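Okay, handing you the structure first.
One chain of protein is taken out of this complex; the other chains stay put.
First chain written, first letter: the chains are A, B and C, and each begins at residue 1.
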Amino acid sequence: MPGDTISVGVLGYRFMGRAHANALARLPMFFPDAPDVERHTLVGRDEDALSDAADRLGFAHTATDWESVVDDVDVFYNLGPNHLHADPSIAALEAGTHVLCEKPLARKLAEAERMRAAAAASDAVAACAFNYRFVPAIRYAKGLIADGKLGEIRQVRGRYLQDWLVDPDTPWSWRNDAALAGSGALGDLGAHTVDLARFLVGEQVGAVETVSGTLRTFVNERPVPDSDERRPVTVDDAYTAQVEYASGAIGTFEASRVADGHKNDHTIEVHGSKGSLRFSLERLNELAFKGEHHRGYETILVTDESDPYVDHWWPPGHVLGWEHTFVHENYEFLSAVAADETFHPSFEDAYQVQRVLDAVERADERGERVALR
Amino acid sequence: MPGDTISVGVLGYRFMGRAHANALARLPMFFPDAPDVERHTLVGRDEDALSDAADRLGFAHTATDWESVVDDVDVFYNLGPNHLHADPSIAALEAGTHVLCEKPLARKLAEAERMRAAAAASDAVAACAFNYRFVPAIRYAKGLIADGKLGEIRQVRGRYLQDWLVDPDTPWSWRNDAALAGSGALGDLGAHTVDLARFLVGEQVGAVETVSGTLRTFVNERPVPDSDERRPVTVDDAYTAQVEYASGAIGTFEASRVADGHKNDHTIEVHGSKGSLRFSLERLNELAFKGEHHRGYETILVTDESDPYVDHWWPPGHVLGWEHTFVHENYEFLSAVAADETFHPSFEDAYQVQRVLDAVERADERGERVALR
Amino acid sequence: MPGDTISVGVLGYRFMGRAHANALARLPMFFPDAPDVERHTLVGRDEDALSDAADRLGFAHTATDWESVVDDVDVFYNLGPNHLHADPSIAALEAGTHVLCEKPLARKLAEAERMRAAAAASDAVAACAFNYRFVPAIRYAKGLIADGKLGEIRQVRGRYLQDWLVDPDTPWSWRNDAALAGSGALGDLGAHTVDLARFLVGEQVGAVETVSGTLRTFVNERPVPDSDERRPVTVDDAYTAQVEYASGAIGTFEASRVADGHKNDHTIEVHGSKGSLRFSLERLNELAFKGEHHRGYETILVTDESDPYVDHWWPPGHVLGWEHTFVHENYEFLSAVAADETFHPSFEDAYQVQRVLDAVERADERGERVALR
Partner (left out) sequence: MPGDTISVGVLGYRFMGRAHANALARLPMFFPDAPDVERHTLVGRDEDALSDAADRLGFAHTATDWESVVDDVDVFYNLGPNHLHADPSIAALEAGTHVLCEKPLARKLAEAERMRAAAAASDAVAACAFNYRFVPAIRYAKGLIADGKLGEIRQVRGRYLQDWLVDPDTPWSWRNDAALAGSGALGDLGAHTVDLARFLVGEQVGAVETVSGTLRTFVNERPVPDSDERRPVTVDDAYTAQVEYASGAIGTFEASRVADGHKNDHTIEVHGSKGSLRFSLERLNELAFKGEHHRGYETILVTDESDPYVDHWWPPGHVLGWEHTFVHENYEFLSAVAADETFHPSFEDAYQVQRVLDAVERADERGERVALR
């Protein structure tokens, strides 16, 4: 395929649809060596909204059934709600179509296992869109860890705090429903944390071996939009977890959608035998680093030309935003597709994340520290 | 012109050229009610580089002389170095072509006055690209001040710190040359501060009436790239100033290109009789606000749907970057062009800024507090 | 006893001995209504060091056996290592001597239970020195919570990070020994966190009902000072825990002595249905508060005359230090002694903390979420 235009079909045209369409649109100007991409077909249910979105997001065609699309394009972006991740992604992979699926990979571990098996059986690239791996400061942090600047990693701490559900009158949506979403804060936010921790320190600490976990729902029903109905919330508003890694390192993870005052506060901290680091998504251009020759944390604005991806953008100090992570992610994914190379985070990577999410749920139910399944 | 496509000619294809081309490219997806724009002609001197840039930035044509372009397009973007601001902009305005000129408007006040006169004599829109007016947090801050949340404004403090010239071996460029740039940190950075202060509090405090100023050059010559030559630095590396406003309010402004550890730290602080606020460009999604019912500053992440421009982008907490200011600026400018409406910051606005810059230089030379000319 | 001078005997003359002696010495100038205190007897083992310390700390007498002291003074301060908390404190209480015992109350729950029983059987005041309850910002925070400013409390997060054991050559001390200390980071630091969380939100969320916990030792032996010996570390370097409260609220606690870059970083965060707050010991004059009418956290410098204890000290903005918590604590404790009133934190309070520490250890051993014993 190198040299050819890659045709992309996209399921989902709301938040994630816009984020990825924007990323695709920006590649030619800022990543000129990225493969050419045709925004081919946008898939959705509501024909009017779909047609408007296709116009706006630059898609040539629309479709209301994904079945017709998954083998009609080179690459399939699965940006639908969680309950739509498995079947279309598997169908695409079976058709040899490359897949980029939003996170969490699946609602439950068994579903993730089916998807991973499909990926393993396919020659196509099967990617999961953990976009925070593509923050320059995170890549820079990974480099510091790989270079031994933190020594032996001992402790990891990740938390992802939002507050959009603090108001009990925030309307019910599929994200509040176990059948559609699988879980709540755990899958939506926790998946990011588990993946990011794995990306940063996985080579040093090995796999998560045991998990203790707690899930909690604070608001038990929510109003249905344009209706008098209140529908039950069947997922967690918050989770907390403790993990043990193969190396003996330990970690704590948590997330909340009811942490008042926090909009998108994904903070990850790592302590090693020689140093520490801290990253926070609301200030995503910054990394706090404490190395062997420091007394305290150095606040680094990771916007120099030599920083990961930054040479594609602006001079030092001209900060990037959240959406740039999608540009980098799409660049790497499409380049892997074009070059027929492996890509991470893959379905396998996302499956490993799902094993941890599954363990959190089992640990909570059983009131035990559980081994991964 | 409403409803028609606006053809744009752009002089300059490096840093600012990319920032504006990117902004133009992003409008359709995020500001669908923006006028249609054709990236018509890109103007530069080096034909090869120009041709590459035009391809990448999406321009249909190139030209090496601006004279042929300024009356061939609807809108002329003057993104060249400072010594090229006046003549092409004036020619365009005389041709009835709308102009968006980068800041500072001119090298010196007399030049700015010529440009302002040309703007006054033309029916075209004459805009100066003070992009920081278009940061959501700044717009939000302006609203707080206009609503009286700070009471009577008494003190303003602005500083713009960079460090790219701290290394004496950073190569010489036109930005170090008085004939080409007019001034150094003063015009390049100080112009932003003076404009932003005026935008935020001008309606409350009136015009700057007197100025005391100091300019300083710390590194007196710099190496010329690909040469053994060292060329003199004839502009300031840093300036400081004190101002008095018509209302009796006072302010301090300063900028430096040798403030080690600061990449793009434009901080502005305002104190009034009822409250205070603080904004810093390296954390441009945040505003610190202290109102009448606060004890200390509240750190507001200005990313809610109700915040200026934010509804066009992402959900709360999904932070924007530096480049988004250009999208907002281009949106407002092109909308004004299409609707035949006035636009701010105009050449008149930029001329008022230039009067302050001029006063800083005169105050420094004469060792006096000077009135504006 | 009101009106009379209270004679104090103190066991321990190092870190805590100095902190409390300083507090006693400062009361007359800053808390003139505090009871008069005589620093009567200082108790220790090394006669020379003890004599020097008594001179410096202002004690009239010294003793090498606590047995002779506990019924010879009005009040007994037990500032010895953990293994010396129980017997002298119990003996003092049995003698009707008031006791202020350093935290954690005991090495293990059974020991704490003996101490609590002695306190219950005695008319004397039995206090445990959880000094962070006496930080003005913490008192202020408690008031905000009590006033309902955070609504219904849902989540608590406490962590206490130090790094003095990150170096494997930091010498062995009693703090590394299970027989002498009971536990490591858990008892030394975690006790503070558990108590502070209870102090802040206990009335809202009720008791801790279940605990999941993990303990970890990263450096397994340490050099003995002035010797070639390396002695095993038999306590935890770090712990993590999840808790569930009676109300359904949840929390995460953790501490580490190997968190490089953190000296004394005790951070506690609370989220409720209407607001949040955050406190950090290294900036102990500050409280971050997000209430119903805030968009983000307000950083409050808790140094106004109206703030708890502050009217005894300096004008607004003249910050207090760590040691002031001891002055406040001693003031309250001695005032309670003089007035024959109850005092918190009591042995009962400290016993409740110990139940949580015990549960963390049991949960870790059993790999289960355990109920409190």
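We adopt the following convention: a contact is a pair of C-beta atoms (placed from the backbone, for glycine too) under 8 Å apart; a residue touches a chain by one contact, two chains touch by 3 or more.
Just so it is clear, the structure is predicted and the values come from calculations on it, not from any experiment.
*Asks:* Determine which one of B:22, B:97 or B:256 touches the chain that has been left out.
*Replies:* B:256
*Asks:* So one chain is hidden, and I want to know which residue out of B:296, B:316 or B:345 touches that hidden chain in the complete assembly.
*Replies:* Considering all chains, including the one not shown, the answer is B:296.
*Asks:* I'm checking contacts with the chain that's been left out. Which of A:14, A:294 or A:373 qualifies?
*Replies:* A:294
*Asks:* In the whole complex, not just what's shown, which of C:70, C:100, C:191 or C:284 touches the removed chain?
*Replies:* Of these options, the touching residue for the absent chain is C:284.
*Asks:* Footprint of the hidden chain on subunit C, which residues?
*Replies:* 15, 18-19, 21-22, 25-26, 28-30, 32, 56-58, 162, 164, 262-265, 281-285, 301, 303, 313-324
*Asks:* Which positions on subunit B touch the chain that was left off?
*Replies:* These residues touch the chain not displayed: 150, 154-155, 157, 159, 166, 168, 210, 212-214, 216, 218, 238, 240-242, 244, 248, 250-252, 254, 256, 258-262, 271-276, 290, 294, 296-297, 363, 367-369.
*Asks:* I need the residue numbers on subunit A that touch the omitted chain, in ascending order.
*Replies:* 293-301, 304
Quick note on the criterion: only the chains that are shown with their structure count from here on.
*Asks:* By CA centroid distance, what chain is farthest from subunit C?
*Replies:* B
*Asks:* Examine where the copies subunit A and subunit C touch and state whether the two sides share over half of their residue numbers (same) or under half (different).
*Replies:* Because over half of the interface numbers appear in both copies, subunit C and subunit A meet with the same residues.
*Asks:* Need the CA-centroid distance for the pair subunit B / subunit C, whole Å please.
*Replies:* 55
*Asks:* So what's the Cα centroid distance for subunit A and subunit B, whole Å?
*Replies:* From the centre of subunit A to the centre of subunit B is 36 Å.
*Asks:* Please report how many Å separate the Cα centroid of subunit A from that of subunit C, as a whole number.
*Replies:* 41
*Asks:* Where in subunit A do residues touch two or more other chains at once?
*Replies:* In subunit A, 262 touch at least two other chains.
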